[in-house]
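On to chain A.
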Amino acid sequence: MKKRNIKIICAIAAVVIMTLALVSCGGKKETFTVGFDSEFPPYGYIDENGEYTGFDIELAIEVAKRNDWEIKLKPIDWDTKDFQLSSGAIDCIWNGFTMNGREDSYTWSDAYVDNSQVVVVAASSGIKTLGDLAGKTVAVQTDSSAEAVLKNTDNEKMQALASSFAAIKDYGDYNTAFLALQSGAVDAVAMDIGVAKYQVSSRGNTYIILNEQLASEEYGIGFLLGNTALRDKVSKTVKEMMADGTFEKIADKYGLKDSIKLWK
Partner candidate 1 sequence: MEILRIENLKKTFGEATVLSDISLSVNSGEVVSVIGSSGSGKSTLLRCATMLEKVSGGSILYAGDVMCREENGKEIYSDKKTLAKIRSRFGLVFQNFNLFPHMTVLQNVTEAPIKVMKRNRAEVEAEAMELLEKMGLEYKMSEYPCRLSGGQQQRVSIARALISKPDILFFDEPTSALDPELTAGVLKIIKELAADNMTMVVVTHEMNFARDISNRIIFLDNGKIEAQGTPDDLFSNTSNGRLREFLSSFYG
Partner candidate 2 sequence: MSILTMWKLLLQGFEISVLIFVVTLVLSLPLGLGVALCRMSKNPVLRGITKVYISVMRGTPLMLQLLVVRFGPWFVFKMKLDDSYDIWAVLIAFVINYAAYFAEIYRSGIESVPKGQYEAAQILGFGRWRTFFAVIMPQVIKRVLPSVTNEIITLVKDTSLAYAIGLIEMFTRAKQIAAAETSMLPYLFAGILYYIFNYVVAFGMEKAEKAFGYYEIK
């Protein structure tokens, strides 16, 4: 009788202690805040339920899950990404973030997407090559990689191409750029290949992607300069996800299987 009582008391005590431990652990759970452009499908965007989704978002959620971090998805205004990162409001920028040209501004993971800059035109426009763009108006997203490529003064080939255009017009987002294309305000839109594929397929193939590419570039995860500790932790987990096939599965879901770069 006595022994049984002690056992019960021990069991209750153990449950209480474990619950407390769990609760306190839960309270102390580290957060992992990912900053992203929520208007950038298929990498980061909003789903039917108003939840954020996309290739990068799913990767980030998986990384947080495996590290037992609490994920926080923070849509940001792209213009303020550096404020967000340096003030600690976000831990990293993970969102089709082009490394080229920004190599020294952030602490980067290895490249995980090989992304090229391409040109989208209306299928009926007759434009087939970059040369056909002479005298045409080309849209880019403000501050995008495509814009950077076309305005890169060190690249003679791009300089020559850009100066053959009638004009380069900046738009805040691709949706508006496509509206301009549709209405004839511009003749072509230059953008990332992943985005281009999403746009062209969701718009019913009235647009085509030119075979000739502007440039090739890579996406990485950007951390605050010097934050190698977090970068290493995240990279390690991403590598695991590549090894066990999770990474590829997610890429496939978003039609990016051809673009990803697996780490060895």
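Operating definition for what follows: a residue touches a chain if its C-beta (ideal position, glycine included) is under 8 Å from a C-beta of that chain, and two chains touch if they have at least 3 such contacts; residues count from 1.
The candidates were selected such that all candidates are chains of the complex that A comes from, given by their letters.
Remember, it's a predicted structure, so these values are computed and weren't measured experimentally.
Q: If you apply the contact cut-off given up top, which option from 1 or 2 ends up touching chain A in the complex?
A: So the candidate in touch with chain A would be 2.
Q: Residue numbers of chain A touching candidate 2 in their complex, please.
A: 31, 33, 35, 38-41, 45-48, 50, 72, 74-77, 79-80, 83-84, 86-89, 173-175, 178-179, 198-199, 202-203
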